[in-house]
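The structure is given below, and queries will be raised subsequently.
A single protein chain has been removed from this complex, and every other one stays in its place.
Presenting chain A:
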Amino acid sequence: MASLIHCPHCGSRPKEEFSIRGDASLVRPSPSASDEEWHRYVHIRDNPKGRYKEHWHHAFGCRRWLVVERDNFTHEVFSVTDAAEAAKAVQA
């Protein structure tokens, strides 16, 4: 249990308690957006190396969705925020 994620609600927990959904930087297109745009949103993903924002679900802890910003090469974690808070910050 090497990789620790600092959940804002639960504290330091091993990655085994989480499940990773993927890229957290995508923005859902409007319902009337083109098929091409929806196709990109649903299916097309970059595979970056380095600093990356992901949705993590603390499935075995608080069961909250989190936005984890980390380096997927060194696994340095830069920030962990509750996804609801992160969404509010985007809207504001």
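Here, contacts are C-beta pairs under 8 Å (C-beta built on N, C-alpha and C of every residue); 3 or more make two chains touch, one makes a residue touch a chain; residues count from 1.
The criterion applied here is as follows: contacts and distances are computed from a predicted model.
Among the names given as "Putative zinc-finger", "Sarcosine oxidase subunit gamma", "Glycerol-3-phosphate ABC transporter ATP-binding protein" or "Glutathione-dependent formaldehyde dehydrogenase", UniProt records the absent chain under the name "Sarcosine oxidase subunit gamma". Residues of chain A that touch the chain left out of the display are 1, 9-14, 16-17, 59-64, 82.
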